[in-house]
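Here it is: the structure, laid out below.
Every protein chain but one is kept in place in this view of the complex.
The block that comes next holds chain A.
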Amino acid sequence: MIDDFLNSHYIKVLPDLIPGMGWTLGLTLAGLFLGFILGAIVGLGRLSRFKIISGFCSFYVEVVRGTPMLAQILFIYAGLTRDVIGFNIDPITTSIIAIAINAAAYIAEIVRGAVYSIEKGQHEAGRALGLSEKQTMRYIVWPQAFKRMIPPLGNQFVISLKDTSLLSVIAVNELLYAGKQYYNVTYTPFQTLIMVCLLYLCMTIPASLYLRRLERKLDV
């Protein structure tokens, strides 16, 4: 009985899926790191009093949020070829850029919302003390806003992690692609995909639980 299970495809697929899981996690983290930086810039840009800057940042957010991520991935990978930009972008770089660009649009909204949610009086109290605009943002508004960003950022982590499965179209060896490669040979999509989904849940459920605990601790 146990021997049967150990010899089944539920187990035999794992050595192929574990590296895929590593790629999924690695690409998500790398993409989100860049996405956060870009998102923070775009989000603060949307709050700018210069119409050109805030307009451009809004445009960016609308375009990214209004188009499918799959199209964005293909656009970067297949659209921006040697003919267009002078060189080809490899699948891994494409993956990181695609996740970053996509997540940045959502993170921009998170950042903007969080900064916006800090009471005006906080800003005024800082300025009234004689702090410059920059100091007020840095010491007063930003730290409070950052705390409010953590829950939605954690949420974005889960979303971006699942979105990496779309990268299978450009043959990046992330979790879903690794599974597809396996069942194409063994013809066991049922067992394979169950294991693929289980491994996604192994990443997303702990992330959600940790997030809920953090929310309680930060009291946001």
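Here, a residue touches a chain if its C-beta (ideal position, glycine included) is under 8 Å from a C-beta of that chain, and two chains touch if they have at least 3 such contacts; residues count from 1.
In the analysis below, contacts and distances are computed from a predicted model.
One chain of the complex is hidden; its UniProt record names it "Peptide ABC transporter ATP-binding protein", one of "3-isopropylmalate dehydratase large subunit", "Xanthine dehydrogenase family protein subunit M", "Dimethyl sulfoxide reductase anchor subunit" or "Peptide ABC transporter ATP-binding protein". Here the missing chain is touched by one residue of A:59, A:139 or A:210, and it is A:139. Per the touch definition above, the residue from A:12, A:147 or A:180 contacting the chain not shown is A:147.
Only one residue in the set A:58, A:88, A:122 or A:165 touches the chain that does not appear here, and it is A:122.
Counting the whole complex, the residues of chain A in touch with the unshown chain are 119, 121-122, 124-132, 135, 139-140, 143-144, 147.
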